[in-house]
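Please see the structure below; I have some questions.
Only one protein chain is missing from this complex, and each of the others stays in its spot.
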Amino acid sequence: MTDIQIGGAKRARRAYSFEEVAIAPSRRTRDPQEVSTAWTIDAYRFELPFIAAPMDSIVSPTTAHTLSGLGMLAALNLEGVWGRYADPSALLHEIKQLSDADVTARMQEIYSAPVDLDLVSQRVSEMKQAGVTVAVAVSPQRTADLAPRAAAAGADIIVIRGTTVSAEHVSGNGEPLNLKEFIHQLDVPVIVGGCATYQAALHLMRTGAAGVLVGFGGGSSMTTSDVLGVRVPMASAVADVAAARRDYLDESGGRYVHVIADGSMGQSGDIVRAFACGADAAMLGSVLARATDAPGGGAHWGAEAWHAHLPRGQRNMLTQVGTFAEVLNGPSTHAAGAMNIAGALRKAMATTGYSDLKEFQRVEMVVTA
Amino acid sequence: MTDIQIGGAKRARRAYSFEEVAIAPSRRTRDPQEVSTAWTIDAYRFELPFIAAPMDSIVSPTTAHTLSGLGMLAALNLEGVWGRYADPSALLHEIKQLSDADVTARMQEIYSAPVDLDLVSQRVSEMKQAGVTVAVAVSPQRTADLAPRAAAAGADIIVIRGTTVSAEHVSGNGEPLNLKEFIHQLDVPVIVGGCATYQAALHLMRTGAAGVLVGFGGGSSMTTSDVLGVRVPMASAVADVAAARRDYLDESGGRYVHVIADGSMGQSGDIVRAFACGADAAMLGSVLARATDAPGGGAHWGAEAWHAHLPRGQRNMLTQVGTFAEVLNGPSTHAAGAMNIAGALRKAMATTGYSDLKEFQRVEMVVTA
Amino acid sequence: MTDIQIGGAKRARRAYSFEEVAIAPSRRTRDPQEVSTAWTIDAYRFELPFIAAPMDSIVSPTTAHTLSGLGMLAALNLEGVWGRYADPSALLHEIKQLSDADVTARMQEIYSAPVDLDLVSQRVSEMKQAGVTVAVAVSPQRTADLAPRAAAAGADIIVIRGTTVSAEHVSGNGEPLNLKEFIHQLDVPVIVGGCATYQAALHLMRTGAAGVLVGFGGGSSMTTSDVLGVRVPMASAVADVAAARRDYLDESGGRYVHVIADGSMGQSGDIVRAFACGADAAMLGSVLARATDAPGGGAHWGAEAWHAHLPRGQRNMLTQVGTFAEVLNGPSTHAAGAMNIAGALRKAMATTGYSDLKEFQRVEMVVTA
Partner (left out) sequence: MTDIQIGGAKRARRAYSFEEVAIAPSRRTRDPQEVSTAWTIDAYRFELPFIAAPMDSIVSPTTAHTLSGLGMLAALNLEGVWGRYADPSALLHEIKQLSDADVTARMQEIYSAPVDLDLVSQRVSEMKQAGVTVAVAVSPQRTADLAPRAAAAGADIIVIRGTTVSAEHVSGNGEPLNLKEFIHQLDVPVIVGGCATYQAALHLMRTGAAGVLVGFGGGSSMTTSDVLGVRVPMASAVADVAAARRDYLDESGGRYVHVIADGSMGQSGDIVRAFACGADAAMLGSVLARATDAPGGGAHWGAEAWHAHLPRGQRNMLTQVGTFAEVLNGPSTHAAGAMNIAGALRKAMATTGYSDLKEFQRVEMVVTA
């Protein structure tokens, strides 16, 4: 990235968002049917390289099952309503109905109920029994507490997800989580993030994580930039972390840590750009919240939106476009990149002549205004 | 173009749109009457360097005749309603009337009717008999099937047009079209595209095409960028392909392949910029769809809008401004570049002191915010 | 300006608009009362460095007198309504009342009446007798015809103004105007333009002009960019032409040709930036059309708006803010740079520590997003 002098001695790199880049076909073309979007992490193989974000508006035990059946991974937030309430249906419905003025305060109440540890174990067991590849998400603060319990109940993949997660957390308030040691002891693969720079990602890779999440929540429902001044445009962030993956692969003698773009992918074109910049998989939020069978019923929010002291996100109302199946695999009846996102990815790969996602990371790109 | 590091090892070129550039008069001026906009391709000479895009909202057998009489070429889409229905008038009217919510799904139905091969031949013959220089457009998928039939019926020029067309298509699903061989066997000049890079254009030029279309559909009715993440801003794309034209001219020992800008030219000022960047001709969409005698009746859509699985375009409603004759040659009663587009091109050339389009490709330009 | 490769072999310079630049105080400050905005061209001295643009919405014989009394120059368009009609009051009122849809066509009619040569002489004589420093404007096409007549009737300054005026006009249609010879023979100082590049300005300076107009009409009422694709952002254009002034001063052994910014100065801050970029004076349009005593009565249009075949401008409706006196010298009761524009210029000069306009051309500037 270009190094810029903001003023005086302060320098910064110019970073690019998905909106500022595009792919540029320039070689052969290929039939979309002959393109593979398969993604393999650890022992798990998925037809679609997507992970449903651990947001109550998208992933419930039921929709984790649906999405699993459609060939992708879904992460249940253990600190969401399904980890706090035996039956949260009425609450989900209420969140959708609340006015913009009231919704933040009410969500702060709803999510102030304690996480129920037995319920956490129960959710995992039930999904496991239903045949789902079970992924669950926890915050860094609750990782030590919840993750082993989820693993014991049968979780296949643990996602540790916060606005920023670092390999070295300093705390005088009790012993901080030693990520490296924790991941080493845990028997299941761990995906951890967000991060957005080469250095931060490299340190996370060294903890033994199977994948890192790239992004600080730049998506449709977050206001991290407004509140904290924190923002790293995603195209640059994904490309930087992909460089860390390559260097760590060499440093570690062959450990390939998956780069998972997380946020700012509101249209299928953005998802395509994430892979073009070097992502191995994409964690999806608003795209899936548009499904008619999503638990949010058209409302969409993340954990930032109900933070007790400093909410950094909003409940957004989205237009619903079709079922999860139609959103993922079409057919599409919308022109704006909200349906058949897997088909769009396949078409983009075919148009540029690539046959798998790893190759597609080399596609030619342009920067636009 | 400037080479930019997006991040890590990912690099991209900065590309410019027509909106970001402008021409800058800096020398002599000239009388507009002494300027020629004539364009010659193969054996055909036109007073106006425009091609009506093969879209059902613009080109019917009737309007092809009208536009021919006004001095320009018009391409009938053989896979549009005129190749599928004996009398599509009611359907054209219906498309205009449909609500935004319903129009995509209904267009998918309308265009699911099969292409009628006899009808294809008949359309060509009728236009030919009416004295029109007949240009017809086919998709790459149907080229082998439809193009020879059209040529046999008397078509003068074949346009092979897809979102991206490459000289080397890989397919396990039957024998892919060998463009070079196909063009060699066909007895009529072929225009092929879109493409948007030097490399892709050079390969297309080597197939023996008489002209290449520059653009992936960045126009008013397309959402390719949203859906596929594909976009190459047009000013840079045209300038790059013009460089391929020059290099191929040398490589081939004198074959001049025409560079035809296709898309993103919604106002006469954009058309002027296309020629300034190096175009030999311009394929026009929305500008012509604004004519009161256009078949769309103010509605405008392309083939992308009715794709069965992954529509990448919309039906747009445009304000009608005057007849084809007034849109092309004025007089204009509108200030926004929608009428007298040939007069605007002539005036721009005169203002900068150039007398023909080839010279005008050297005009001084600026990049703006 | 930075040289940019648009693509292939096409290069262009990055040019900046007034909106993209600003002045940055960095030294001493000064009392606004101790700042002079006086401007002298040829034998004429004005307290204010402004010229009212030759537009019927601003300059009538009456308002030329008013503005003269306020210390500035005003140019009457001899090809406007005052050169075509004995009493145009009703027409001016009608233009204001017309709907957006009808106004262009009706203005084309109004301005199709012939210019009345006797009326032209009479207008000049009357203003002269009223004690006004008389400036009149003509188009390049009518210069040979109208300018000598205006000079004979007593005009003090002739303005030759077109979208683009070059020192070398090529025409097979009769003898083109030889600017150099014409200016040499005429007994009054000539201001000529628009132009927007170093080269074009240098050639105009060599014709013997006393001043050059910088700009192609980028102002609030013009659509030259949309229609012709022509645009040169004003900050760069003024700075370039100022460089031509300096070089011509040397080349000519001391002839100082005035650089007059023309267009794109809708707020007093823009006017300040024009001087900061190197202008000696500013030709004002919309700022003056906001005056309650302007002939347009809140409507504003230029000659481009009534072009018979290719109108490149619109009639705009503006909010009126106060009398000419208040617009120029305040006091202001508006915060947006529409009133007390001379006071704003003085304050900007005082804030940066300069005491006259020539010194102020050296003020420090920044480029912003």
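Letters A, B and C mark the chains as written, and numbering starts fresh at 1 in each.
The rule is short, and it goes like this: a contact is a pair of C-beta atoms (placed from the backbone, for glycine too) under 8 Å apart; a residue touches a chain by one contact, two chains touch by 3 or more.
Just so it is clear, the structure is predicted and the values come from calculations on it, not from any experiment.
S.K.: Indicate each shown chain that the hidden chain touches within the full complex.
M.R.: A, C
S.K.: Pick from A:Ala38, A:Ala105 or A:Ala152: which residue touches the chain that isn't shown?
M.R.: A:Ala105
S.K.: Which residue, C:His65, C:Arg106 or C:Lys347, contacts the hidden chain when the whole complex is considered?
M.R.: Missing-chain contact among the listed residues: C:Lys347.
S.K.: Please identify which residue in A:Thr29, A:Ser139, A:Gln267 or A:Gln314 touches the non-displayed chain.
M.R.: A:Gln314
S.K.: What residues on subunit C make contact with the chain left out of this view?
M.R.: 1-2, 15-16, 21-31, 33-34, 198, 235-244, 246, 267-273, 276-278, 330-337, 340, 343-344, 347-348, 351-353, 364-369
S.K.: In the whole complex, what residues of subunit A lie against the chain that is missing from view?
M.R.: Touching the missing chain: residues 1, 4-10, 12-17, 19-20, 104-105, 108, 163-173, 195-200, 216, 223, 225-233, 236, 304-305, 308-314.
Please note the rule applied: only the chains that are shown with their structure count from here on.
S.K.: When you draw the chains as points and link the ones that touch, which shape shows up: line, ring, star, complete, or other?
M.R.: line
S.K.: Through what angle, between 0 and 180°, must subunit B be rotated so its C-alpha atoms fit those of subunit C, rounded to a multiple of 5?
M.R.: Here the rotation carrying subunit B onto subunit C measures out at 90 degrees.
S.K.: Please decide if copies subunit A and subunit B contact each other with the same set of residue positions, more than half shared, or with different positions, and reply same or different.
M.R.: Copies use mostly different positions to touch.
S.K.: Quick one: subunit A and subunit C, Cα centre-to-centre, how many Å?
M.R.: Between these chains, centre-to-centre, one finds 56 Å.
S.K.: Once you find the CA centre of subunit A and the CA centre of subunit B, what distance in Å lies between them?
M.R.: Each chain reduced to its C-alpha mean, subunit A and subunit B end up 40 Å apart.
S.K.: Which positions in subunit C touch two or more other chains at once?
M.R.: There are none in subunit C.
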